[in-house]
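Removed: one protein chain of the complex. Kept in place: all other protein chains.
Here the chain labels run A and B in written order, and each chain numbers its own residues starting at 1.
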Amino acid sequence: MKETQNNIGAYLKLHWKTAVFLVVLLIGIGLADNFVDSYVRRLLNLCAIYVIVSLAMNLVNGFTGQFSLGQAGFMAIGAYTVAVFTVPIESRAAIFYLEPMAPFLANIQLPFIVALILGGLASVVAAFFIGSPCLRLRGDYLAIATLGFSEIIRIVFTNTQSITNGALGIKSIPTISSLWWTYGTALLIIIATVLLINSTYGRAFKSIREDEIAAEAMGVGLFKTKMTSFLIGAFFTGIGGGLFAALLGTVDPKQFYFTLTYNFLLIIVLGGMGSISGTIIASFVVTLGQEALRFLDEPMAFGLDLPIFRPGLRMVVFSFLLMVIVLFYRKGLMGTNELTWDFMAQKYQSIKKKLGGKKTSNEGGGN
Amino acid sequence: MSLLRTENVIMQFGGVVAVNDLNIDIKKGELAALIGPNGAGKTTAFNVITGVYAPTSGKVLFTPTDNAGIATEIDITGKKPDKITGMGVARTFQNIRLFKELSVIENVLVATHLNANYSFLSAILRTPKAQKGERQAKAECEFLLERLGLIDLQNEKASSLPYGQQRHLEIARALATKPNLLLLDEPAAGMNPQETDELTDLIFKLKTDFDLTIFMIEHHMDLVMEISDHIYVLDFGCTIAKGTPEAVQNDPKVIEAYLGVDADVEN
Partner (left out) sequence: MVVGMTMETFLQQLINGLSVGSLYALIAIGYTMVYGILRLINFAHGDIFMMAAYFTYFGIAVFVIPWYITFIITIGLTMLLGVTIERVAYRPLRDAPKTSLLISAIGVSFLLENVATYLFSGKPQAFPEFPLMTTPFFIGGLSFQPVSIVIPIVAFVLMSALLYIINKTKIGMAMRAVAVDYDTAKLMGIKINGVISSTFAIGSALAAVGAILWCMKYPSVLPLMGVVPGLKCFIAAVIGGIGNVKGAVLGGLILGFSEVLMVAFFPALTGYRDAIAFVILIIILLFLPNGLLGKKYMEKV
């Protein structure tokens, strides 16, 4: 017992900066939860959800080097699981007016957290089925297969009237507006991802990204490892989807067009495809940025009629941004580096040096 | 006692027969070499042995000895490379294939993954078993890096290492899989005579220290002749000679394959 206490003490001493940061962060979340208005609250919640899904995507695409485009599909599964199981039983008949809800589901109502985890698990099952044929193959088939899977899920959900209410979608989902749900989950997932990446499994993932053939020669089972990464990614994405449903209060198939996946792709490319901290930063940048640039979609934004501003310009700007990054700043913000205390200290030193260097050369020239 | 042998292995790609009727028999504790002109099929032979390619026909048989001391011959023909590595066969690559973005020690640690006896869930939760496994793996890797003179560079990115050190890292990484049989594909490629000398000593020492059997492809004849117990000579996929260094050195077919003329005619 004493040994564990010593270990924890030593651990805290080593990581005191991170511990302080976490405490400050938690206080910040608590304050925000009590004082921000509903618009900002919704935005912050969305940021957290995007962090979760982007991180999951980065785990598979950035760390394991497997190009999956199925996020929208896995999110849809998680979202609909929460929707179907948390809508109050009394409301269901009204929502499912076109065709009554399937009897085996109609009377089951689960607490939010149970439905959330169930959604994650359902995504895992789907990921297992899509991954089994595709992860065995070398080549780019995973991208098309996951994209296709994402579309199939949407098509299926649009047609299974009695389970998902088809194109009408499901509304009156009990909403969660507290920041603790999304940020708490996001923190847990971030911590889990960090611990995973810094373990032998994380190294196995990265080895596959670096050189599959060498990895296999060193004893890393390719299919098993890729599948592990893929399933974990699907689990986190499903949970993100469940939170998404609870945030918005409604789900419908049109929310889960594959174009949703492109948002996450932009985030992980912007942040750096092998960086956890990069993804987190980029999630906030993109989510808030898309909100901030909303004025591009409105012709009357500045009180003048600017016809160049109309719906669609915002997304043109963002897709242009993606092209610029992939063509000129391939590594994104962080590349494969992490925003550790050492990293920031190094950057600070090098910036100081650069500024100091400039000053002395000016002085030298002046003489 | 035989550790690895091949039976009539043929590897054909479309119309090209890269390896033609390969029959090798490597004894436990031996240091065997595979030589021959460029394009003779040597690396292809390695790839067949390690499972990268499934041979067009023929068998690859490996005889490991388990903890109880019992040796069983296993047919490893066409098995997947990671499974074969798990049985005790490791290799290095002719064109270095390090994990470029990973650090030196991470490269070696990857090769310990196959011996990790805990699940990813345990890894995330940092259970005592997982922590112990990680500490052990780290200690093993540090030991290997020290033996190969890389310990001071352990946190450097693998791609930043000078060429000779990268070759050493490849060997360290292969050793981390705890092999019985180590296949070295041109370990001295691109090295100057002094580095080759040092490598020769190193390979010999590693063999005794780690109780290894080594099978090596090499072009540096001084290295090969000095430490090999047995040599196989390949030309256009066919085995044109096998035997001790002395026998092979004086074999007219070997001389012809390398020099293209009969030595007698020159005299």
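What we mean here is this: a contact is a pair of C-beta atoms (placed from the backbone, for glycine too) under 8 Å apart; a residue touches a chain by one contact, two chains touch by 3 or more.
Please read all numbers here as calculations on a predicted model, not as lab measurements.
Interface note for the absent chain: among A:26, A:105, A:143 or A:194, the touching residue is A:143. Within the full complex, the residue among A:58, A:158, A:255 or A:287 touching the omitted chain is A:158.
Across A:94, A:327 or A:355, the residue that sits in touch with the chain not pictured is A:327. In the full complex, chain A touches the omitted chain through residues 61, 65, 67, 69, 130, 133-134, 137-138, 140-141, 143-145, 147-149, 151-152, 155-156, 158-159, 213, 258-259, 262, 265, 269, 273, 310-313, 315-316, 318-320, 322-323, 326-327, 330.
The working rule: only the chains that are shown with their structure count from here on.
Spacing of chain A relative to chain B, judged by their CA centroids, is 42 angstrom. By the touch criterion stated above, chain B contacts chain A in their complex at residues 50, 52, 80-83, 85-86, 90-91, 93, 97-102, 106, 109-116, 120, 123-126, 130, 133-134, 137, 173-174, 176-177.
The touching residues of chain A, counted against chain B in their complex, run 192, 195-196, 199-201, 203-204, 206-207, 210-211, 213-222, 228, 232, 274, 336.
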